[in-house]
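Shown here: the complex without one of its protein chains, the others still in place.
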Amino acid sequence: MPEKMKAVVKPEAAPGAELTLVDIPEPGPGEALVKVRATSICGTDVHIYEWDPWAASRIKPPMIFGHEFAGEVVELGEGTTTLKAGDYVSAETHVVCGVCHQCRSGNSHICKDVSIIGVDRPGVFAEYVTIPECNAWRNPPDLPPDIASVQEPFGNAVHTALSTELVAKTVLVTGCGPIGLMAIGIAKAAGASLVIATEVVPYRLELARRIGAHLVLNPKTTDATTEIRTFTNGLGVDVLLEMSGNPSAIHEGFSVLKRGGFAALLGLPSRPMEFDLANEIIFKGATVYGVTGRKVWQTWYQTRALLSSGAVDVGPIITHRLPLEEFVQGMELMARGECGKVVLSL
Amino acid sequence: MPEKMKAVVKPEAAPGAELTLVDIPEPGPGEALVKVRATSICGTDVHIYEWDPWAASRIKPPMIFGHEFAGEVVELGEGTTTLKAGDYVSAETHVVCGVCHQCRSGNSHICKDVSIIGVDRPGVFAEYVTIPECNAWRNPPDLPPDIASVQEPFGNAVHTALSTELVAKTVLVTGCGPIGLMAIGIAKAAGASLVIATEVVPYRLELARRIGAHLVLNPKTTDATTEIRTFTNGLGVDVLLEMSGNPSAIHEGFSVLKRGGFAALLGLPSRPMEFDLANEIIFKGATVYGVTGRKVWQTWYQTRALLSSGAVDVGPIITHRLPLEEFVQGMELMARGECGKVVLSL
Amino acid sequence: MPEKMKAVVKPEAAPGAELTLVDIPEPGPGEALVKVRATSICGTDVHIYEWDPWAASRIKPPMIFGHEFAGEVVELGEGTTTLKAGDYVSAETHVVCGVCHQCRSGNSHICKDVSIIGVDRPGVFAEYVTIPECNAWRNPPDLPPDIASVQEPFGNAVHTALSTELVAKTVLVTGCGPIGLMAIGIAKAAGASLVIATEVVPYRLELARRIGAHLVLNPKTTDATTEIRTFTNGLGVDVLLEMSGNPSAIHEGFSVLKRGGFAALLGLPSRPMEFDLANEIIFKGATVYGVTGRKVWQTWYQTRALLSSGAVDVGPIITHRLPLEEFVQGMELMARGECGKVVLSL
Partner (left out) sequence: MPEKMKAVVKPEAAPGAELTLVDIPEPGPGEALVKVRATSICGTDVHIYEWDPWAASRIKPPMIFGHEFAGEVVELGEGTTTLKAGDYVSAETHVVCGVCHQCRSGNSHICKDVSIIGVDRPGVFAEYVTIPECNAWRNPPDLPPDIASVQEPFGNAVHTALSTELVAKTVLVTGCGPIGLMAIGIAKAAGASLVIATEVVPYRLELARRIGAHLVLNPKTTDATTEIRTFTNGLGVDVLLEMSGNPSAIHEGFSVLKRGGFAALLGLPSRPMEFDLANEIIFKGATVYGVTGRKVWQTWYQTRALLSSGAVDVGPIITHRLPLEEFVQGMELMARGECGKVVLSL
């Protein structure tokens, strides 16, 4: 076993990151050391790379970031019981306290003392990473590492899309970043009778069409809300899956949500916004659900079932595969929105 | 049978109303003519009386207003089948189309073509009113008319409070107008282990205490959110029942809503407001439900069960009983918030 | 308009039926007269035809039977408001009281005073039938009459299959009569990751395969429960859709239902049977739901969405199309189980 490993490190409180050699970590009690085979870039990683206000307030450099991955267990810390060397795993990235009210009532995804891999503890843009054994998710041996890596964001899409029943429903996905694209595929697999997507970046509009959205609209060039009302016989959509965090998209989404509809919100507006509770929620009799992370482990079981059964094909959503060394190119693609998912291989 | 009746009429598009003599209406096909025994004043009636922007945009004078009532069926129109003269009834005040998607899928309370008694068609501040037979709700003979009249707003409180399970939960009611006061009683009857109420009008703070809220706070004089967090061991409340429509109360409510909590919104902010979707809903993993009207007829069955079993005593909430002729005094009491429910007798 | 029409009549309390000429009925108040274009044979019709103990206890001859159909409105009774001549309709076959507790709380499918078309009132194996206007369901003009006719049993399958979430779940359908076959298609459309079917009639086993069940087993020739456990990695199935009413199939179904699983029961055992509540339900922590009829109108909306979107193709399930005159052949095919759905055309 070598002593040093390559890692993408945020060296100081400033934009950028560098590929450098660091010590390979040792697994503590209850931890596993995993050799990373594939890792993928999340929007959060771009925020860290670009050092936006959120990153500046949360990240403590120097820090290895990245949290989506798949790899092989190579060493186990004291007191571990369920994993063994050679296990092929991905991980739930929320490391939770296990004892708070939320953790003890089936809602560890909103643990009040959560620590996130690649955000609050060293991440996976590296040859090796240590994770708590109880965060590991054993992958089927035949699942390619790039697909295994994107299970984490796929899980966000699953949590969002399956937070209500979609079968025989009409669904609007606002925002076609990687998770929005995944949500389109999941909604179709879940039996939605009509899946509409809105997005403004042409590259992603095209991807949304390829993934199979029945109607793809660019609100910058079309009167999207009128089109959606027409397409739904004036009724509006049964379900809104909000993946953009963009205030205009949010208002458009609620405007075409039918009376009695359901909205799942995953996209994060960067600041408070004007919102018309009376007309956007109350008079509508709407139900709104805020989505954070993944339900542990229900979401992962659903993810496995959707991927293993072939119900959703994330292949077309992984648009770029780069070696870890070219992470800067991946960050730039993500920043421009000219990609689906970008996977870095090791 | 006389030909004329007393009625409170909004004579023209301006503040105020007058008690006058008008023709007794005749029941059309499928309608019942009801002799009103008791009617009660809703906040909506005050808006109509004061002629606020909403009223100006919706009401077409001359119009008899008022919609909460109890009375006796005295005549039936053609084609009626379920009522008979002498039946003692109240009514669901939303007259619905019966054929829209919402009506045909168990959600007639959000019918897209709703017409409301006392808003869109002649109301009950009168000796007689006609209502569609299918809107009538037969009252137990021993239910006093004043209680029977307030079943309609009680139903709003039931719809709000019982939109999630309350047993063994901590509940915050923001806003102690009549419906908020009723919600306090319902939450206690439903097994909530802690019911906290916030309100700014001293008269209503005192009523909230009498109804039995465990903790009653005036955010104008106390740091209510800190108190609530302390009282809930730092966890926050499981459930928020928002009955005020006041932006400060709404933010306070969401601020103390626990992660994974549930918020039912009945109060209507008078205009769009700043709202922090990321922190108030999404990171919380909160569920939010917008409440309009009453579920027909589930809410009415629940109302009957809660009142008949004695689980909730609305007696103390009816603070004023006046003859119809003194409706102006009732309007003024309501406008000042120095009352619970005001009932007008005939 | 002619005065007489052809109809399949059960003339007396004995097996058999005859095609005869009877008076065309006149629509009463609130009723529509519909010219039947297509009708299909239900298992219930076979019971009536064969005059089994249930039929003998319920049917009052002479009686036209049959209840699944599609046709055109040709005349309207007094007081109708929503239909017009020329409307292309099918019908919810449960004529309900509208005022009982169940009807008034969103559960009219279990109305305590239900009257069923073709069972308690004249049926649709005839050129014309009268139905209450409020039971009519307007069909899309491009829906072929045979497909429109089978919406009623399809609705049973929808009610059963969608009584729990199926996406990413493993599902067992026990019994592949027409409704079981439809349930296979619906489960696949709803995103079930694995759909297993059991059946003993070879013709229907073959149909189950064509509809797309992932695994089709004949418990007479295979150890079905062992196979199912193997196929589900020892876990058992998430969901049981029981469509056979056969005690062996029921026990097999519960035996492979996973701990915490959900069972929807539509098939009717012909008499009480031995059942092991402790092991089949209680220790399992299972949830069991009894299915009667269709949720009105939710099920019909879901049916429309599933058929119009092409999510389920019932084409292959309609195996026989006969003129009304050859109804005897249809009854015999059904009795032998050597068919999917049999449609009679007029």
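Going by the order they are written in, the chains are A, B and C; count residues from 1 in each one.
The definition used in the following text is that a residue touches a chain if its C-beta (ideal position, glycine included) is under 8 Å from a C-beta of that chain, and two chains touch if they have at least 3 such contacts.
Computed from a prediction, not measured in an experiment: that's the story for all the values here.
A.B. asks: Looking beyond the chains shown, say which of B:P11, B:P29, B:P53 or B:G191 touches the absent one.
C.D. replies: B:G191
A.B. asks: Of the residues listed, C:P269, C:P316 or C:G337, which one is in contact with the missing chain?
C.D. replies: C:P269
A.B. asks: On chain A, what residues meet the omitted chain?
C.D. replies: Within chain A, the residues touching the omitted chain are 29, 79, 82, 99, 101, 104-106, 296-298, 301.
A.B. asks: Given the full complex, what residues of chain C touch the hidden partner chain?
C.D. replies: Those residues of chain C that touch the unshown chain are 101-102, 105, 107, 109-110, 112, 235, 245, 250, 258-260, 265-266, 268-269, 271-278, 281-292.
A.B. asks: When the complex is taken as a whole, what residues of chain B touch the one chain not shown?
C.D. replies: 162, 165-169, 189-191, 193-194, 301-302, 305-306, 308-309, 311
FYI, only the chains that are shown with their structure count from here on.
A.B. asks: Could you grab the centroid distance between chain A and chain B? Build each centroid from C-alpha atoms only and quote it in angstrom.
C.D. replies: Taking the average C-alpha coordinate of chain A and of chain B, the gap between them is 42 Å.
A.B. asks: Among all residues of chain A, which ones touch two or more of the remaining chains?
C.D. replies: Not one residue in chain A touches at least two other chains.
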